[in-house]
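The structure appears below as structure tokens.
The complex appears here without one of its protein chains, the remainder shown in place.
For reference, chains read A and B in written order, and residue numbers begin at 1 within each chain.
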Amino acid sequence: MQFTAQQIATLIQGRLEGNPHAKVSDVAKIEEAVSGSLCFIANPKYEEYLYVTKASIVIVNDSLELMQPVSATLIRVKDAYSGFAFLLEKYNEIISGNEKRGIEQPSYICTTATIGNNVYIGAFAYVGENVIIEDGVKIYPGAYIGNNVVVKENSKIYSGVKIYDECRLGCRVVIHSGSVIGGDGFGFAPLSDGTYKKIPQIGNVIIEDDVEIGVNTTIDRATMGSTIIRKGVKLDNLIQVAHNVEIGENTVIAAQTGISGSAKIGRNCVIGGQVGMVGHIHIADGTKINAQSGISKSVANPNITLNGSPAFEYKSSLKSQAIFRNLPELQQRLLKLEETVQELTALLSIQNLEYKK
Amino acid sequence: MQFTAQQIATLIQGRLEGNPHAKVSDVAKIEEAVSGSLCFIANPKYEEYLYVTKASIVIVNDSLELMQPVSATLIRVKDAYSGFAFLLEKYNEIISGNEKRGIEQPSYICTTATIGNNVYIGAFAYVGENVIIEDGVKIYPGAYIGNNVVVKENSKIYSGVKIYDECRLGCRVVIHSGSVIGGDGFGFAPLSDGTYKKIPQIGNVIIEDDVEIGVNTTIDRATMGSTIIRKGVKLDNLIQVAHNVEIGENTVIAAQTGISGSAKIGRNCVIGGQVGMVGHIHIADGTKINAQSGISKSVANPNITLNGSPAFEYKSSLKSQAIFRNLPELQQRLLKLEETVQELTALLSIQNLEYKK
Partner (left out) sequence: MQFTAQQIATLIQGRLEGNPHAKVSDVAKIEEAVSGSLCFIANPKYEEYLYVTKASIVIVNDSLELMQPVSATLIRVKDAYSGFAFLLEKYNEIISGNEKRGIEQPSYICTTATIGNNVYIGAFAYVGENVIIEDGVKIYPGAYIGNNVVVKENSKIYSGVKIYDECRLGCRVVIHSGSVIGGDGFGFAPLSDGTYKKIPQIGNVIIEDDVEIGVNTTIDRATMGSTIIRKGVKLDNLIQVAHNVEIGENTVIAAQTGISGSAKIGRNCVIGGQVGMVGHIHIADGTKINAQSGISKSVANPNITLNGSPAFEYKSSLKSQAIFRNLPELQQRLLKLEETVQELTALLSIQNLEYKK
């Protein structure tokens, strides 16, 4: 699907500056935009990007004064951010207008379950004993809701999601297909004969309001107590969250990252893809972690950026990585130096001998 | 299941040379074969492996002249590759002869869906509004096909696959259990209060002909436009393909690799397992990427092999990795050199002093 500058300007009642036929098929940050991207600039500190961006359309504040020529088509509105947010709302409305209501058959709903109003329960969905499904919740076909689970208002459980017994979901939680909430934590006690005895995992998972969880992500229940995903957290696909982990408000984690047992992650962290984190550590608020990093110890100070496996401070890490690349040259230089020093030593010995004569 | 050289020779009408009772339970490349492997050599440049392989049976061209003794049992046919391909066909026939047909009950098929001939739709499968299922398609139990999805001829959707609305699959596409096609891309706009606003993901996923996708792999829909998997691509298990990615024809990707948003991968690439790739980059045709590599920038020249995280050219990378292993020794040498140079400096100062006296 593509939209023209003219269509967008009309929708958000903006003033068009540039090519009205410019087309976008993607939404991007101004600093990452490519041809075909729609962006917005609300914060003046991003204005510098306006003159170099490859974005096709940028929504800007009406008050913006251009310092240089701009290649993108601009759409001016009173408040660029509100304009952009309004655009998103419009899309969301169109999409949710098509959404389903009612209970499809065959589905399996235990008589002890409580089902709110305006709910959608798809065919082959399973709702266990004493489950509470609040108003406006959507449960897509083939989803499984275990006993005693609570799903609060307007949450959306996509097809094939599995939620084990006792877990609790807040309002407006979205869980995409194939994700599993509340599977047993990985806890086994080693016995003297080399076998393992299962440690019962009798806790649950609590997911607070406005959390969105991607596809095929796994969040294990606590051994005892709760694994907790705080308000506003966004998890991508194929992420592993082990037992007793806590992820702080508004933290964002990219795909295939794994968080080991009992790790506590602060608020507003931004964690890249394929990151690994050992158990029982604390990550301070606002920590940023680069993709593929391995976090082997706690991060005490907030707002630090980490990189590498094992990870350390981002800029130092980049330096080490650059030198790693040149290790063969470095080794060569060391070798040459050794030779030179050996020659010098030899020479000096002779001199010394001669000198002492 | 095991097969003897005699059985295979009979099946492909080949001439047996060596032990007719030799058994195989595996198919392998000649350079990777172990005892119990069946191989073939069609290309003369691989003949050298014939004399060192541990394979139990090798299918070769009738015309091949042996230069040294061979431990494997040989089966000679006019054209070794055709013989091997014929063998695979035979297996496939046996397997597909057992496949199911018809529509099992209970299944859920919207009345607006169009279902072709010779289709299998398993129990608990869900087929949404306006879906088009072409001839010969198999949809296994518990699969979910969202609204407006198209599945072309002879594709096979295994049990528990979820395909979100609007996605399009070509002919002979195979998707294994638990994979999810068209989940929302991971797009959230950060707001000034630290929370995130969801960017609607209104694009889709297009999967072209002859693509095979492994188990529990996730391919996200585009923000706008399409995430595209080109003809003949083969994806292994647990792979993450983010929104707006494009993977070129006949590219092969091993398990647990992750491709970030808007990356464009060329044709005929071979990408190992657990590779990570940042977004918005272009990977040239024929690029080979070693397992666990991290690709942080575009690859402009075709047919290059990369390794490491961050990745660079394969052979250089191996050298750096080898030196990394010896870093303690290297550091020791540096330390010793520093001491020697300090001694030399001291000595030279004394000499100089004495000399100048």
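Everything that follows uses one rule, which is that a residue touches a chain if its C-beta (ideal position, glycine included) is under 8 Å from a C-beta of that chain, and two chains touch if they have at least 3 such contacts.
All values derive from a computational prediction rather than experimental measurement.
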- Message: With the missing chain put back, one of A:Asn154, A:Thr223 or A:Asn268 would touch it. Which one?
- Response: A:Thr223
- Note on the structure: Only one of B:Asp26, B:Asp79, B:Glu129 or B:Glu153 touches the unshown chain, namely B:Asp26
- Item | Hidden-chain contact residue, picked from the options A:Phe3, A:Phe84, A:Tyr120 or A:Tyr144 | A:Tyr144
- Message: Take the complete complex as the reference. Which residues in chain A touch the chain that isn't displayed?
- Response: 106, 108, 124, 126, 142, 144, 146-147, 160, 162, 164, 178, 180, 183-184, 186-189, 194-200, 202-203, 216, 218, 220, 222-225, 238, 240, 242, 244, 256, 258, 260, 262, 274, 276, 278-280, 294, 309-310, 312, 316, 319-320, 323-324, 330, 333-334, 337, 340-341, 344, 347-348, 351, 354-355
- Query: Where does chain B touch the missing chain, residue by residue?
  - Reply: 1-3, 24-27, 32, 34, 36, 84-85, 88, 91-92, 95, 104, 106, 122-124, 140-142, 158-160, 176-178, 210, 212, 214-216, 232, 234, 236-238, 249-250, 252, 254-256, 267-268, 273-274, 291-292, 309, 321, 324-328, 330-331, 334, 337-338, 341, 344-345, 348, 351-352, 355
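As a working rule, only the chains that are shown with their structure count from here on.
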- Rounded Å distance between chain A and chain B, as computed from the means of their C-alpha atoms: 25
